[in-house]
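Have a look at the structure below, then the notes.
Moving on, here comes chain A:
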Amino acid sequence: MNTKRTGSWAGTLWILQALSGLLLILLLGTHMIVNHFVVEGGLRTYEDVVSYLSNPIVVVWEILFLIVVTFHAALGVRSILFDLGPKKTARTVINWGITVLGLLAVGYGVWLTFQIIG
Partner candidate 1 sequence: MANYHVVIIGGGGTGAALAHDLALRGIRVTVVERGEVTSGTTGRHHGLLHSGARYAVKDQESAKECIQENMILRKIAPGSFELNDGLFVAITEEDLAYYDEFMEGCAVCGIPTRTLTREEALRLEPNLNPEVKLAVQVPDGTMDAMRLPLRFFATAKHNGAVIKPFTEVISLNMEGKTVTGVHVRDHTTGKEYDIGADIVVNAAGPWAEKIARMAGVDVPVQPSPGVLVAVWGRYNNMVINRLHRSGDGDIIVPQRELSIIGTSSWVVDDPDQLEVPEEHIRLMYEKGAEMIPAIKHAKMRAAWSAARPLIGSRGATTGRELSRTFKCFDHADEGVEGFVTITGGKATTARAMAETTADVVVRKLGIDAPCRTREVVLLPHTAYYT
Partner candidate 2 sequence: MVETTQLNVRRRQRRPGAWLHVRRRHVGSWAFALNRLAGLGLVLYLILHLFVLSLLAKGPATWNDFVALAKSPLILPLDIILLAGILYHGLNGIRVALIGVGIGVRQHKALFWTLMLIAAVLLLLGTWGFITV
């Protein structure tokens, strides 16, 4: 069979959405269990949070989580908007809009993390 076709973004995005969703189940699972149960009594006080984030693995893990969750959320919102049948220009606006918002959210999260670590 001839498989020279390049395929479409639509399919790639759908697969990425499914994969990021599965990844989130892992990341969110650990995020919640660690934040609420493993740390004794859960992350509560300011000091708790700062000491928690002093572990570099935790920082990398939380930032990864933030990136994946933002990506998944952005694609989800895009899909809802695309289902409304926007015209070509509107689609471009949506694509850029969610990209910018997603990057802002991630940038803000990273900035915040380093603010706290000091």
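The definition used in the following text is that a contact is a pair of C-beta atoms (placed from the backbone, for glycine too) under 8 Å apart; a residue touches a chain by one contact, two chains touch by 3 or more; residues count from 1.
The candidate set was assembled so that all candidates are chains of the complex that A comes from, given by their letters.
From a predicted model like this one, the values you see are computed outputs, not experimental measurements.
J.: Spot the contact partner of chain A in this complex among 1 or 2.
T.: 2
J.: Please give the residue numbers of chain A that touch candidate 2 in the complex, ascending.
T.: Interface residues on the chain A side: 14, 18, 21-22, 24-25, 28, 32, 36-37, 41-42, 44-47, 49, 69-70, 73, 76-77, 80, 83-85, 105, 108-109, 112, 115-116.
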